[in-house]
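One chain of protein is taken out of this complex; the other chains stay put.
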Amino acid sequence: MIKEVREPLIFEISSPGKRAGRLPVLDVPETMDGLAGAALRSDIDGFPEVSEPEVVRHFTRLSQKNYCVDLGLYPLGSCTMKYNPKINERLSGLPGFAACHPHAPAELVQGCLEVLKRLETYLCEIAGMDAFTLHPAAGAHGELVGMMMIRAALEARGDARKVVLIPDSAHGTNPSSAHICGYSVKEIKSDERGTIDVAGLEKAMTEEVAALMVTNPNTLGVFESDICRIAGIVHAKGGLVYMDGANMNALTGVVRPGDMGVDVIHINLHKTFSTPHGGGGPGAGPVGVRKELVPRLPVPVVEEKDGRYALSFDRPGTIGRVRAYFGNFSILVRALCYILSLGPRGVREIAEYAVLNANYIRKRLEGDYHLKYETPSMHECVFSDRLQKEHGVTNLDIAKRLIDFGLHPPTMSFPLIVHGALMIEPTETESKRDLDLFVEAMKTIAREARENPGILKSAPHVTYVRRLDEVAAAKNPVLRWEEAA
Amino acid sequence: MIKEVREPLIFEISSPGKRAGRLPVLDVPETMDGLAGAALRSDIDGFPEVSEPEVVRHFTRLSQKNYCVDLGLYPLGSCTMKYNPKINERLSGLPGFAACHPHAPAELVQGCLEVLKRLETYLCEIAGMDAFTLHPAAGAHGELVGMMMIRAALEARGDARKVVLIPDSAHGTNPSSAHICGYSVKEIKSDERGTIDVAGLEKAMTEEVAALMVTNPNTLGVFESDICRIAGIVHAKGGLVYMDGANMNALTGVVRPGDMGVDVIHINLHKTFSTPHGGGGPGAGPVGVRKELVPRLPVPVVEEKDGRYALSFDRPGTIGRVRAYFGNFSILVRALCYILSLGPRGVREIAEYAVLNANYIRKRLEGDYHLKYETPSMHECVFSDRLQKEHGVTNLDIAKRLIDFGLHPPTMSFPLIVHGALMIEPTETESKRDLDLFVEAMKTIAREARENPGILKSAPHVTYVRRLDEVAAAKNPVLRWEEAA
Amino acid sequence: MSYLSLSDKDKQDMLAAAGVGTIDELFCCIPEEVRLKRGLRLPEALTELELARTLEDIGRKNDYPERLSFLGGGAYEHFTPAVVDSLSSRGEFVSPYTPYQPEVSQGTLQIIFEFQTLICQLAGLAIANASLYDGSTGAAEAVLMAQRVTGRPKVLIARTVHPQYREVVRTYVKNVGIELTELPFGKDGRIDAESLGQALDDRTAAVVFQSPNFFGVVEDAEALSKAAHGRKALSVALVAEALSLALLEAPGRLGVDVVAGEAQSFGVPLSFGGPYLGFMACRKDFLRQMPGRIAGRTTDVEGRRGFVLTLATREQHIRRERATSNICTNQALCALRATIFLETMGRQGLREMARQNARKAAYAAERLASVPGVERKFSGPFFNEFVIQAPKPWAEVDAVLRAGGIIGGLGLAADYPELGDAALVCVTELKTRADIDRLAAAVGEALS
Partner (left out) sequence: MSYLSLSDKDKQDMLAAAGVGTIDELFCCIPEEVRLKRGLRLPEALTELELARTLEDIGRKNDYPERLSFLGGGAYEHFTPAVVDSLSSRGEFVSPYTPYQPEVSQGTLQIIFEFQTLICQLAGLAIANASLYDGSTGAAEAVLMAQRVTGRPKVLIARTVHPQYREVVRTYVKNVGIELTELPFGKDGRIDAESLGQALDDRTAAVVFQSPNFFGVVEDAEALSKAAHGRKALSVALVAEALSLALLEAPGRLGVDVVAGEAQSFGVPLSFGGPYLGFMACRKDFLRQMPGRIAGRTTDVEGRRGFVLTLATREQHIRRERATSNICTNQALCALRATIFLETMGRQGLREMARQNARKAAYAAERLASVPGVERKFSGPFFNEFVIQAPKPWAEVDAVLRAGGIIGGLGLAADYPELGDAALVCVTELKTRADIDRLAAAVGEALS
């Protein structure tokens, strides 16, 4: 609660002999015979020794140094920071699920398998795909799995091809995932609308090209209106269309990727389907495919036969295993809960209100901030710091100043095609009051940028630490605590 | 996280039509026939209408405006703010306990009854009494029940008597409880040691006197060394000795009230036995009695017969029922867990380390703060602001300034015999580091009082609100939100 | 398990600083002869794992939770949104003391202020306190308060009040010279108006009734209040099922002067009877006679709104024997749960919940009444509980139901011998139509 209080590292409050965790007295012989011949260690140097009350205070205090969705608006573009329902946290931890071992015989975990099958079915309907795999642990993992399936499908045709086309507005994981798949990346320029330049695509789309990775709506929050033509061009040359579905929040129930020519798509359950981000994960990145790619799905695949569920491993043509066991199961339970609690109407309302909230913010901030692309926004809008730059103020200064207003900054690290980007995604669960608090803060900051830029430069002022030196951190990295020699 | 952020009242963010809580569609006829003839209301004027995300943010933000044991040292004298084990929170909420209805037949709630019986037994051993009742919901309730039993016992002897003797250092609930029992209160002065003036007691102790209510250690943290003589004096005149056991934390395993002549005692489970305070309750104030008073116990009483438990109501001589059902059950479960996890040695260590920590603080602060009574301290020590008064600084200023150091102030409202009291009780679960942080803060404040009293007068400086006007609050009370007409 | 935080070195350093060699020296002022010379006779310490296993085993000895139960009578099983647990379990709510230092307790204080407002809105009265222990002690406090306000010695209390509440009131008033007179009930299960008329006189401090009463029947609060006021006595309404306040006319609007009761229904688990949530609301002019803590609004030195505990001059730590009550620690955390519950259910959700209770109870009453030999005992309006009369001793019916995994209701023979074989059946929103049909069928079998 007090700004000045600095929380020590646990190692700094450790002292010999203290302990919290204790176990019952051993009820078997003391022997270590089983380990005879193995090199054992005599201690764990520097390992912490603290009491339980100290542990509780340490983490309670640290928790209060975090901002989070439960505290306020978190308009981090491309991250869909919506409310995470508390009931889903409880249900995903039910003993019936939490205590199941991944090696348990399928007959004894029919409930878990039902969860997987149901979620697959619902995602197919929402995305308009023929099948889904739930194995991927996150969006980037989904991209990798999706591209592997594309490659396997092309190889089966006799030619894996060499190149993957990716718009310059794409998220960094796209090229990176394509690369691990053994593809070289060719960048597609965006046109003045911020969307894929169709002419440019037509030129670039050769028989060398395995696939186009398109994000729709793209990272500008703009819908690729030519998506059908684009898909046609790619397909005409024998390529496949991969869609990065991280922005599904703009589309649910309104339009289905499968209906606009997409062959493969990944969805971030930790975005569109409300599973919490947990400060950086775990999430889940299920991948949906069209019929032609179904044989390529990673193993195992859950199969249902009159109410009984089984795991199928014997699938010639599969890309193989992409992760041990069955993916981030408890995250999948949360997503299932979310879909069940929303229903058909509620799932469509996600997109409706996400887009309404984003457009409300956009309209209210036009004029105060520069909008590089006039194209209509879907679930997020990307302003830039161009007007503020005239006063020497950057998007970073604006971001840090927002913190003083008790708000989280927008995304600034991309899209790379907008310099000084401020990518704002409110999500559908925000109240008008919280949206207005944000708008007012942004307007105040725009004024401060003109009248008193210094206060932006020195922001934030109210946090436990002020602006941190990230350059020094990278220059001489200190990545762990070490006992003062 | 941000000091400036003011959280509105829920009523101020309410707007028509919003809702969080929903129920399944009604599966029976719509009829209201059952209520025919009853006056119904058409609405609940002003009742809040908000979404679930808004509820979560409201309470998460409000929670961060509280200081608590999980955040740091809480040296509130006479309150025993020790660490509340997390495991006890989980176990007291086990479905096997939480779902039990108080009207359930005894045969179906044997587990609950076992909890009650076990806790009674363990408290008897710890306090050295013959029986315990677990009905009282808090310490004051326990005092009332204890005094009622004393009165009933005396009435059975033929004379309830009129007066109860209470030392001037006693907590306010003592006289108040005696009063509700129909007794008038006579105050006993403390001597220069801060303990009961035995000569004075001898004079005051007449046949009119029903009982002496003694707190031991008393609210100065001083042990009543003459307790045995005192009990002798009271008993000699046919009176009974009631002990306020709120300070049991100083005695567990070291000395048992029953062994020093106490006839009736209440214990605060929410102090000595680690059940959390919850911002003001719920707690529990079990009352222990000597054999002679067992017939007076409130009903029902749990009885065990070869492993089976039953409730006995038919007890001639009982004072009757003091609360519906069986007391604050889930609090009792927590206390049982605590005793079971500590064991004989651990229970004694409560007192050992509580007294060590208090004496450590006392020794380190002697000289910086005035100590009215030189008598050795047990689990707490009571300083005063006398040295600081010379600089116009009061205990209130010292208290508020401690907040700036991220610490909670000591108790100031009593004992009334120490003006400007600073009653400090660290408890046994504190680390030396946290004790030292407190000592250093207190020393700094002592210096500031001399050199820069202004900063104490204006404290606190780091909280969401600064010093609040309590006089105005009482002068024209605003005790609820009302719709702006 | 031990929760101590000192290493051996810390301990030694601190003993030295305290100027002693051993901890025992610190107990010097305890007379040698009374010190405990042996170790306590308690079970050996358990580790967390052993403790969990032990308590889980004890919990499993309870054979009630899995059953289909229609028990009510002062403790009710209601839906509780998940947010109530996740938010109320936060350390910042669980581990602080009473908010004596307002600057570091604004969370708890604002919540009490909101709780007081919600209770006032439900009760239709001007002021409410921060909580009392439970419904039974709340009833006792209301009776004591009525005496303080009126200075009169006599209190009329309805026999339709929760039997345990009446017992507690009796225990409380025994030593302060209040005479209790019990008011009988009529065929409709309500207070018998005639007997009330006879009992009421100028020595009467209050008419104390419960609505819905212990039989689930809604009393005529307006008529009772009129009668009481006719003799300048107070009208005191007790509420054991607080959810009813969402549907029934607010007592304050019917002339009731004081409402006291039990709010366990608002998100507080059954937990074998406690901790529960006593509450009290009353007319503004009784403010200085009100027991318990009260939070009020004020401002800080910078003019910011803030909240504090106020009117402490009523309380024991200032007034000592002249305090309005001896209560100190109350049920704050339960009040917090209720506040989260009420704000989550909200204006529409709470009323919908109340309506579903009334409708499901009405459906159940009808289904049971259609069982040959079974009839509803009282004709008065009821909320979510009603009394049925079986042609057999209830104990026998109960035994059969129990064998089928059902707890059909609460037998009244012990508390109301005059009712013979009657039982109190409670139906909340958690019971499905199928559950109710199952009960009716089982009762039918039990009687055939």
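The chains carry the letters A, B and C, assigned in the order they are written, with residues numbered from 1 in each.
Rule of thumb we're sticking to: contacts are C-beta pairs under 8 Å (C-beta built on N, C-alpha and C of every residue); 3 or more make two chains touch, one makes a residue touch a chain.
Model, not experiment: these values are computed from the prediction.
Engineer: What are the shown chains in contact with the chain that isn't displayed?
Structural biologist: Those shown chains that the absent chain touches are A, B, C.
Engineer: Going by the touch rule given at the top, which residues of subunit C touch the chain that is not shown?
Structural biologist: Spelled out for subunit C, the touching residues are 48-49, 52, 79, 81-82, 86, 89-91, 430.
Engineer: Hey, which subunit B residues sit against the chain that's not shown?
Structural biologist: For subunit B, the residues touching the absent chain are 1, 15-18, 21-24, 49-54, 56, 60, 85-87, 89-90.
The criterion applied here is as follows: only the chains that are shown with their structure count from here on.
Engineer: What chain lies farthest away from subunit C once each centre is taken as the mean of the Cα atoms?
Structural biologist: Farthest from subunit C by mean C-alpha position: A.
Engineer: Per the definition of touch at the top, where is the C-beta contact count highest among chain pairs?
Structural biologist: Comparing chain pairs, contacts are most numerous for B-C.
Engineer: CA centre of subunit A versus CA centre of subunit B: separation in Å?
Structural biologist: Result: the chain centres lie 47 Å from each other.
Engineer: By residue number and range, which residues of subunit C touch two or more other chains?
Structural biologist: 1, 3-7, 10, 47-48, 81, 83, 86-87, 91-92, 104
Engineer: Specify, in ascending order, the residues of subunit B that touch 2 or more different other chains.
Structural biologist: Expected reply: 52, 56, 60, 64-67, 70-71, 83, 85, 403, 429-431, 463-464.
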